[in-house]
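A single structure is presented below for examination.
The complex is shown incomplete by one protein chain, all other protein chains being positioned as in the whole.
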Amino acid sequence: MAPPTRVKTLKINNRDVGARQDETILEAAADVGITIPTLCQLDGLSNGGACRLCLVEVKGSSRLYPACVTRVEEGMEVLTNTERLTNYRRMILELLFAERNHICAVCVSNGHCELQTLAQDLGMTHVHFPYRHPHMVVDASHERFVIDHNRCVLCTRCVRVCDEVEGAHTWDVMGRGMDARVITDLSQPWGTSDTCTSCGKCVHVCPTGALFEKGKSVAEMLKKRQFLPYLKLMREERS
Amino acid sequence: MTPEELDEIATIERETTHQFQHRVSVCVGTGCHSAHSEEVKTALEKEVSRQGLENWCQVKGVGCRGLCASGPMVEVDTAARLYQGVTPEDAVEIVETLDTGSVPRLECPTDLPFFTRQTKIVLEHAGRIDPERIEDYIVMGGYTALLKTLTEMTPAEVIEQITTSGLRGRGGGGYPTGLKWRTVAIAAGTQKYIICNGDEGDPGAFMDRSILESDPHRILEGMAIAAYAVGADEGYVYVRAEYPLAIKRLRAAIIQAERNGLLGKNIFGTPFSFHVEIRLGAGAFVCGEETALIASIEGRRGTPRPRPPYPAEFGLWGCPTLINNVETIANIVPIVRNGGAWFAEIGTENSKGTKVFALTGRVNHTGLIEVPMGITLREIVFDIGGGIPDGRKFKAVQTGGPSGGCIPEEYLDMTVDYASLAQVGSIMGSGGMIIMDETSNMVDVARYFMEFCMTESCGKCIPCRVGTVQMHELLCRIAAGQATPHDLELLEELCDLVKQTSLCGLGQSSPNPVLSTLRYFRNEYMDQLAAKPGE
Partner (left out) sequence: MTKVTLATVWLDGCSGCHMSFLDMDERLLDLMEHAELVYSPLVDLKTFPDMVDVTLVEGAVSSEEDLAKIRKVREHTRILVSLGDCAVTGNVPAMRNLFGVAAITERAYQENVDLHPQVPREVIPALLPHCCPVHEVVNVDVFVPGCPPAADTIFFIVSELVAGRRPDLSGLTRFGA
């Protein structure tokens, strides 16, 4: 018999919230309709706390906590949208836009992109750091899909879905710092990958236009994610 | 191995040593090794045998004696004569004068403050034993602390001693070691691990390397004691692959200890078993961060993950794991041997014991030093370090490497302890200490460390991955005289962002060198701006 789940009570943005003890701040907030910006997090995948957009303030601590991986605690007082946090979030987005070449106007995901939407929601109207314009490659060697590194934000959703859900582990990350990039198999053209099952999961979890289907033109790439909550649910029932 | 056998090894070793009239110890530690001390040792051995003196004079390789820049160092008989800058050609003279006197031209004064102002606990065997022989370690009382732990103490008593000692982690964080041990000890789970962190990636730091190369058994014994205390039976030493000598000696030490039953099953006939394996780091600085290190041992990409859960509860393979720095572990044996109270006598209120520093930069005596906590920076720089060369003026001391800061002259009389260093905007760090004179440009210093963080960022989290690049770019602009006051504002804004929002310590502390130089040497930044404020 599973041990009884305990309920924790906490405050999020001064609202009293009750949450299961194993819930994260992000989940507890979502339960009561408070959205916290996220990018690397995706329901159904493990969380690495990488993008830092979901950082929240917790009363009594000078540290900031990633809501997607921080468990609720009794009596916690969480603030999710202070001016300080919004500023940090905007700057983090700006750093992303300045890092590679996100030219929204000519992107397959224009209008359906999580990065673009985040920028809009957070009121990020321009990037006040210098753009870096690195030379990045596009790998179109796969029969059906393309990876455009210009638009990759290194959220590693593709890596995680491929490993954790599809079980193929075709994707991984190579290199450090600014040289980091996602690779297929042993850093070889995607089309030559022995492990890729062409299931397309990576394409559909990708928040930006970095992964897309061939034949899609500007603004035509819509990501379909229904499979993830479904698979997650089915797995939970099995275990 | 029984206690009696341990005693016997020591006795035999002592008797063998006594047969010799003379003993010539050649430093084969980090610095001297790279100054070709092995060749000096070979030359001395040849000379001894050429003169047929093998049974009269013993030639030994020993660990680091600290004054690395003057190496190769050779000691004749214990503390009688110390030679510096020895070359293979000097061998004849050294051997010829063994009985009659000395080779004045090579003599290194042993009454230098460099030697007399140090307190050796961690490095007590360095320069005195041959790191490649377990007998040398045993004759110095080696493995008796483990014997005492296993036969006379409960795990709780061991932890009690460590807690009493006030020892804090030497890997940079300064977390109380006793507390960490207790957390692992009480964590739920039957399988537990212990990891010794020897990744040491700070530029210019070689404290842990020196310990591993000079006294590897000390680490194995310390790990075994820690394992007993927290209930672990497997340990890993994570050493960076750039330390081949340390790896070689550690590997030899493990084999020797296993052969003698000091590692393995039922040590000293007790129920306690402990195995140690070596894992090599592939050169990423971030793999010194504990969660990245664990990922690396598990065979995954070495990137940090958010904590909690801390490794003490959820570590290697998801099991409770104790992870301690090499120098932290090296303090365990003396604490167990002499008691926690003895250790707590040394140092200051909140910082106990000694700290090993790699003293480098614009100072007369560079090398490895061990000083009691609470010593002043002035004593380190001007007494032990012998002051600034070429009649130049002292400017700043950098501690904590890429995570630390620059401390200006006005704080020279400050004591070296965790709290004081933090208060002036630096950290104790793992022990790098770089002295700068008036010719150093502080913007360059900041840029150097930022470049380090930028290239060593693992790339997982955005603020560190991209923020360090942007900060580096701005520092380059300032250094090139092309920056505006607005660029300086941007730099400070980024420092705050990266410090507050990065995932791990690398990112969080990467702005420290910039922040501390801005704090004390802001004028140097202003002087290098292309346009001045208001223009």
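Just so it is clear, A and B label the chains in written order, and each chain counts residues from 1 on its own.
Basically, a residue touches a chain if its C-beta (ideal position, glycine included) is under 8 Å from a C-beta of that chain, and two chains touch if they have at least 3 such contacts.
Note that the structure is predicted; figures quoted are calculated from it, not measured.
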In the full complex, displayed partners of the excluded chain: A
Based on the whole complex, identify which of A:13, A:87 or A:101 touches the chain you can't see. A:101
One chain is left out of this view; which of A:116, A:156 or A:170 touches it in the full complex? A:116
Which residue among A:26, A:72, A:127 or A:196 touches the omitted chain? A:127
Can you list where chain A touches the absent chain? 97, 101-107, 110-111, 116-117, 119-120, 123, 125-128, 130-131, 133-136
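Keep in mind that, in the parts below, only the chains that are shown with their structure count from here on.
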Distance in whole angstrom between the CA centres of chain A and chain B is 39
Where on chain A is chain B touching in the complex? 48-52, 55, 64, 66, 69-70, 88, 91-92, 95-96, 98-99, 128-130, 132, 153-154, 172-173, 175-180
If we count contacts the way the header does, which residues on chain B are in touch with chain A in the complex? 284, 286, 301, 303, 305-306, 454-463, 465-470, 473, 490, 493-494, 497, 500-503
